[in-house]
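Everything on this sheet refers to the single structure shown next.
Note that one protein chain of the assembly has been removed; the remaining protein chains are unaltered in position.
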Amino acid sequence: MSYYDTLIFDLSTHARKGYTLPKRTFKRQALPTHLLREDCPGLPEVSEVEVVRHYTNVSMKNFGIETGMYPLGSCTMKYNPKINQDLANLPSFSALHPYQPTRTVQGMLKLLDDLQSYLSEISGLARYTLNSYAGAHGELIGLMIMKRYFESRGEHHRVNIIVPDAAHGTNPASAVVAGFKVIEVPSEKDGSVSVEVLKGVVDENLAGIMLTNPNTLGMFEKDILNVAELIHDHGGLLYYDGANLNPILGKVRPGDMGFDIMHINLHKTFSTPHGGGGPGSGPVGVAEHLVPFLPKPLIKKVDNTYHIERDNETTLGQISHFYGNVGVAMKAYTYILSNGKEHLPEVAKFAVLNANYVKESLKDLFELPVEGVCKHEFVFNGLKDKSTGVTTLDVAKRLLDFGVHPPTIYFPLLYKEALMIEPVETESKQTLDRFIEVMRVIAKEAKETPEVVKGAPHNTIVKRLDEALAARQPVVKYTDIPK
Amino acid sequence: MKTPKGLYYAETHEWVKVEDGFGYVGISDYAQHSLGEVVYVELPEENDHVTKDTEFGAVESVKAASDLMAPVSGVVVAINDDLEDSPELINEDPYENWMIKVELEDPSEIERLMNAEEYSAFCEE
Partner (left out) sequence: MFKYLPHTKEDIEAMLKTIGVDSIEALYQDVPKSLKHHDLSLPSSHSELELYEHFQALANDIDVLKPVIGMGAYDHYTPSIIRHIIERQEFLTSYTPYQPEISQGTLQYIFEFQSMISQLTGMEIANASLYDGATATAEAMFMICAIRKKQRILVSNTINPNIISVLKTYAHYKGITIDLLDHHEGVSSLEALKAHFTDEHAGLIVQSPNVFGLIEDYAGFKDVLEEKQGLFVINQDPSTLAHLKTPSAWGADVAVGEAQSLGLPLQFGGPYIGYLASKKAYVRKMPGRICGMTKDSEGKRAFVLTFQAREQHIRRDKANSNICSNQSLLALFVTIYLATMGKKGLYEAAQLSMDAAYTLHDRLLELPIFEPVFSGQPFFKEFTLKSTLPVNMVQEALEAHGYLGPYDLHEMGLGDGSWVSFAMTEKRTEEDVETIIKALEALV
């Protein structure tokens, strides 16, 4: 990585061009002046080579999965296969307008419908929509399905959604946007929800509960069947946040656990690139009795022909302009076919093996609040030796100096110094061993030279940032920069 | 942690200073310390009515946000404009920099707040 401090606007020189366009003989059209802008937008004027070199230099200020290990908890930063990209870029698919008649796009629709079926088989839910653009969008759509279901039954009073305090922040935010009220319940020490605690909050206003399993501490909710029974007995529905699906692929299915609705993060479990924060894809699956409420439009197969159903009476409504992030869905589809039924279960097993291996190799130096086997990830509560004053933030920043992306920090909120590690299955034992060694070096430094850790990072292209300055004196565009 | 005497404190960490039937409201040293560097203070407008134990604004730091709860009820007769451009004043001196001035509606509300000693003990719990 290398520092580069030029903005594209700094390179702009009057009359320079980075594009070519054809000359056409069409008559030049002029619009009435009262509809026209009076100034020119201040876009840069740069040559093609300047654009390419600029963004290449900008890219070198970033750390990617191919740079080094990326054990970011809850994010499943696995290798993103190149073949996925190449196939999604094929012009037969990428040049398709979304309003092509269905008979001209049967191959595209078959791919999408097959992906929907594969996700059903993997998760044990009856049907999927690919329209939701991201995990958070999937949550919102899932909750709208829940709302629509209760509306259809005339149960308008069911507005309470139970969310454990260890849940991702999106869970309560999505519930409120979908018009629900959030009932937060405390988690147990191992991040699980207790049936006893739930009994205290289920009543006639219960709409449902949002859970992830394995939970945010990477532990499998052993009581899940009892939780499901309790919620169902009280007329509620169970929502599964699919963020942690990777370690149970082919081993156990949310549908079989009793979940009625779930979303899957294709950009986690199914290897599509995170892109620096999107595009992702968050397909939503539902049990049979909720299929009528799926959003429109809906891709479906009838008598060996693929259709796009644009409307029906029971749908929750429309939540995307077209059919979701199709290009992302194609990559996940490729990943499923590459692995096939033989290797998908191995993905889960090796993710779990890697996590347990790292956990057991470091728990003498880092505080492990919950003993026992974990799934794909686990949480340390900072260094075991608290006398050094070295925090989880310091450890994370020191990892940067060793060329390792830090784990997720200060989440879940259950532990003050939470350090959440998800090593993922695509990392080899050698890579894990190097990570373990680096973590041990940092623990040693914390004891012997704590100032080195507290002052980290030392080797990065920029050091710790003044975040308060950014918020107090906002500079959010080029023209805001003081000259 | 500073907890000046003569002020009244709420469990939600706001303080009130009473002068001539008006209450000046701010947040405590404990509160500003827990939040960290304050980057934004959202206040009501003059002539808005605030009600005891309900939200009247919010204070944001880089990575946290906290609602401000009114320790007393009444009409807001003044707000501290300085905080708009210099939210860091809250960190520098949380007691000098009040947020709103309220015309006290029910002076008995004050009696239900904590004094400095009680509040110090409350924060240590």
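Each chain carries a letter (A and B) given by its place in the written order, and its residues are counted from 1.
Please note the rule applied: a residue touches a chain if its C-beta (ideal position, glycine included) is under 8 Å from a C-beta of that chain, and two chains touch if they have at least 3 such contacts.
Quick caveat: nothing in here was measured; it's all calculated off a predicted structure.
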| item | value |
| --- | --- |
| Residue of A:139, A:241, A:394 or A:417 in touch with the missing chain, whole complex considered | A:139 |
| For chain B, the residues touching the chain missing from this view | 39-40, 42, 60-65, 67 |
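The definition used in the following text is that only the chains that are shown with their structure count from here on.
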| item | value |
| --- | --- |
| CA centroid of chain A to CA centroid of chain B, Å | 38 |
| Of chain A, residues touching chain B in the complex | 467-468, 471-472 |
| Chain A partner contacts - residues on chain B that touch it in the complex | 37, 39-40, 60-63, 87-88 |
